[in-house]
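Complex shown without one protein chain; remaining protein chains in place.
Per-chain numbering from 1; labels A, B and C assigned in written order.
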Amino acid sequence: MMIMKHDATEEDIKRIVKEIRHYGLKADVSRGDFRTVIGLVGNEANVPFDHIAILPGVKEVIKIDTPYKLISREYGRATGENGEARKPVMIGNLQIGNGEPIIMAGPCAVENKKQLFMIAEAVKKAGAHVLRGGIFKPRSSVHSFQGLGGIDRKSAEQALKWMRDAGREFGLPVVTEVRGEDHVDLAAEYVDILQIGSRNMYNQDLLAKVGRKDKPVLLKRHFGAGIEEFLSFAEYIAAEGNKNIILCERGIVPVGKGKEFTRYTLDLGAVPAMKKETYLPVIVDPSHGTGRRDLIFNMSCAAIAAGADGLMIEAHYNPAEAIVDGSQTITPQELQDIIKACREIHKLVAGRAGSQ
Amino acid sequence: MMIMKHDATEEDIKRIVKEIRHYGLKADVSRGDFRTVIGLVGNEANVPFDHIAILPGVKEVIKIDTPYKLISREYGRATGENGEARKPVMIGNLQIGNGEPIIMAGPCAVENKKQLFMIAEAVKKAGAHVLRGGIFKPRSSVHSFQGLGGIDRKSAEQALKWMRDAGREFGLPVVTEVRGEDHVDLAAEYVDILQIGSRNMYNQDLLAKVGRKDKPVLLKRHFGAGIEEFLSFAEYIAAEGNKNIILCERGIVPVGKGKEFTRYTLDLGAVPAMKKETYLPVIVDPSHGTGRRDLIFNMSCAAIAAGADGLMIEAHYNPAEAIVDGSQTITPQELQDIIKACREIHKLVAGRAGSQ
Amino acid sequence: MMIMKHDATEEDIKRIVKEIRHYGLKADVSRGDFRTVIGLVGNEANVPFDHIAILPGVKEVIKIDTPYKLISREYGRATGENGEARKPVMIGNLQIGNGEPIIMAGPCAVENKKQLFMIAEAVKKAGAHVLRGGIFKPRSSVHSFQGLGGIDRKSAEQALKWMRDAGREFGLPVVTEVRGEDHVDLAAEYVDILQIGSRNMYNQDLLAKVGRKDKPVLLKRHFGAGIEEFLSFAEYIAAEGNKNIILCERGIVPVGKGKEFTRYTLDLGAVPAMKKETYLPVIVDPSHGTGRRDLIFNMSCAAIAAGADGLMIEAHYNPAEAIVDGSQTITPQELQDIIKACREIHKLVAGRAGSQ
Partner (left out) sequence: MMIMKHDATEEDIKRIVKEIRHYGLKADVSRGDFRTVIGLVGNEANVPFDHIAILPGVKEVIKIDTPYKLISREYGRATGENGEARKPVMIGNLQIGNGEPIIMAGPCAVENKKQLFMIAEAVKKAGAHVLRGGIFKPRSSVHSFQGLGGIDRKSAEQALKWMRDAGREFGLPVVTEVRGEDHVDLAAEYVDILQIGSRNMYNQDLLAKVGRKDKPVLLKRHFGAGIEEFLSFAEYIAAEGNKNIILCERGIVPVGKGKEFTRYTLDLGAVPAMKKETYLPVIVDPSHGTGRRDLIFNMSCAAIAAGADGLMIEAHYNPAEAIVDGSQTITPQELQDIIKACREIHKLVAGRAGSQ
């Protein structure tokens, strides 16, 4: 990346951008309050950094030696004030990554308006900050219920409107998963955060598509992906200019033989490890990460203790009624207990994981 | 599935299809030379099979207890003659899955016309049947070369034309990977087989899209997917009506700590195991499966010994020159040795894996 | 298991034991304050439970349908008072599994007397309860330092004496790993807890050997073992009569490709999951579980939040000096901060994981 001088002119910046393009790369111009930083998208092997370093307006050239340059802590720090990493991701007025844990809760699948509104009201009362709800459901079998979005476009749009309206009614930004490229434009009209599910973490064309949208993106780690892979694919979003990315740990495939006691294995060590690598907020999904309602309380607390900036939890006024994932869904009362305990734990660990 | 009587009328078939739709499912009508079979796409829980079984024209109702019903051996057998599984996948005049091993070979990435034509000629001479070449390259880093398809649509189309022309010139059907939904329509105009790479195996919207095309699909197993998952996602293609699917084992993530001696771990036991579950042909990619040129000969032979119906191998007239994956690319001479040995081995094991 | 009546006689018990032996199994007689329970070791397939159920003194026969019968919550509950699970494991006067978190700390490897005593004093001051120190070091290479126990028997015994003496000096029970069968008798003379390392979790002959000792055993989960396997191998210890077993989660092999950001992946979901299956206490080793000093604080807090009964942490007055594992070793000051935060977190989650 090229760190520009405080007094670098627009002309200087344009010159660098042009130079970068000349070598077949894209430039990522990141303007902080104090200075501008220009990152590179593409293969740097043939870029003459020595030459660029002496162009007008360039203060310093720093090579970042990872595949996730644009979301790296170094890059964020360069654009921030006083050497601090850049500001947290904003979801409307809500900031995530720089204060108390942000709780996203709601049903696994949106089933109908009444169900969604009842749950939205309940999770708001319980203290949640964001409403989640699945419309385009990724499923491991084509023969399973694919969500209202799986029926037709009209049903999908209807469900998206319910999401938007429930969010407005109860003062909650809303998040939903987009699975195919066609969903992105449609969902972006109605929701505040676009979620990419774990099965699509490696889907670089979908990542590029949400990277071109002006909406925060919640990216879930694939259940078989290493941390470096996760960050490298998040970079596909950032490379299109969208750095409002929330990383979500949601469990990896369990090891060993025999009965599975948890549906997935939550990798909580990844939380502080990733916070030290990147300036992006990191949240945890204990619902999919365990698949067990009776473990959600403990694993939510553990996630916050590990340094997570928030949680994504499946909640329903009557879990037994839920069409999908009832066994990992909790009640609003349990949600309230969790939020209360997590706030206390957050105070005890604040500033320890990924502090700068 | 409903196995229809030999003398079932179109009226009978339509009645069943209508009945199935009435319960919110889709019908898969599969017409064999001797009889018609009707499969179901969707949740069968509420379908009144007892009622359907006594409708006119229905010979027998059989429930298939897996998530991959339409590609199952039972389903294929029901539509085939004399209880045999259905015919092999046809690639033009070439049949795969029912005779000597089909060899797909070519460069990892298409670089330019000359490179492609030289390689096409060489692999043809070596005995290969299909020309492979990557245009839309999936990469683990946005900063790596993404193939000619990664530059712009014009470059992508140019490369696709080269593929088509090289195929025609040397009498080789051609296969290329499509990564995003946008690539499918474009590539389908020029190539004979649409490949879905391992990173997109879980991308059900892309699978559905190629499922609606009238082209054979080569689906690679994700490197972290179990066999049941692999078959269940292949079903997403079949559910759209396209059953010309070639399954490809290309290696899973190595276990354990320490230096990796092979880039991935070829799961050759999956080959006969899958052939016993489904009527689809199964091929193996020893290039990605090992990442090592010096292991390709042995692992190609092993794949055929395990019962594979073919191989996909990266070959280049000068592997050291290849932009991508040179270390796992072999020469045409090595390819010829492999093809020769594999034909001999095929004779020794023919009829053992997945025989009916 | 056979739950005996309150007034069952010794004669009744002996009759049952004899009957069990008659069918080629071993009997595990577990005498609680209120009643006696008799478990079975071996294949129950041919045991005539109907016949046994009507023998004098037998109140009830219950079949436990897991491979870890003797350490199961059901078995513990049957012997406990008022239907509660049995008492916690006692380490001298220290109880683990029923109150505030027990912290085991000390050097990875015992190097010399001075080093050990300095660390023992420091971890005691920091609030630790048990002194750990490695003498027989398991190593992945025969060419690496194998601990003082690897030199000869005399050096091993000397180091064991230092452990015993340091423990006495600072009022700390001591724990060390035994790796081979020969180590067990020797170590049992000097230490309070016998540790079985992760690489030996599947070593059933070693497990049987510590199962015949009258010392608590700390069993670490193998880094590739599922939870069912872990509990099934703990059962090898219990089957010899020793149920004073402390289970330790210490990380599983990371998934995926690319750079490893943590040496292992701590499976904290296993903590509450195991506590619901067994009456045994569960602790966590964040040092080996992460391999990174800078993650120990967060992961210790997360472990306690997940419901762990204690922690095992590598500490050294000067981590940079440690011969083995310095990069994952913390200072006594950091240990003190951890212990303080963990106590607070424990209060917030007490009674949530594995409550009965």
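FYI, a contact is a pair of C-beta atoms (placed from the backbone, for glycine too) under 8 Å apart; a residue touches a chain by one contact, two chains touch by 3 or more.
All figures in this text were calculated on a predicted structure; none of them were measured in a lab.
Contacts of the undisplayed chain with the visible chains, over the whole complex, involve A, B, C. Check B:A8, B:M104, B:V123 or B:I304 against the missing chain and you find that the one touching it is B:I304.
Within the whole complex, the absent chain has one touching residue among C:V29, C:M118 or C:V253, and that is C:V253. Those residues of chain C that touch the chain absent from the view are 40-44, 67, 69, 138-145, 179-183, 199-200, 202-206, 222-225, 229, 232-233, 235-236, 239, 253.
Residue positions on chain A in contact with the hidden chain: 140, 224, 253, 255-258, in rising order. Listed for chain B, the residues touching the missing chain in the whole complex are 223-229, 232, 251-262, 265-274, 276-277, 289-290, 292, 294-295, 297-299, 301-307, 341, 344-345, 348-349, 352-353.
Heads up, the rule we're going with is that only the chains that are shown with their structure count from here on.
Counting C-beta pairs in contact, the chain pair with the largest number is A-C. Taking the mean Cα position of each chain as its centre, B sits at the greatest distance from chain C.
Per-chain CA centroids place chain B at a distance of 49 Å from chain C.
If you average the CA atoms of chain A and of chain C, the two centres end up 38 Å from each other. Chain A and chain B have CA centres that are 33 Å apart. In chain C, the residues that reach two or more other chains under the touch definition are 224, 253, 255-258.
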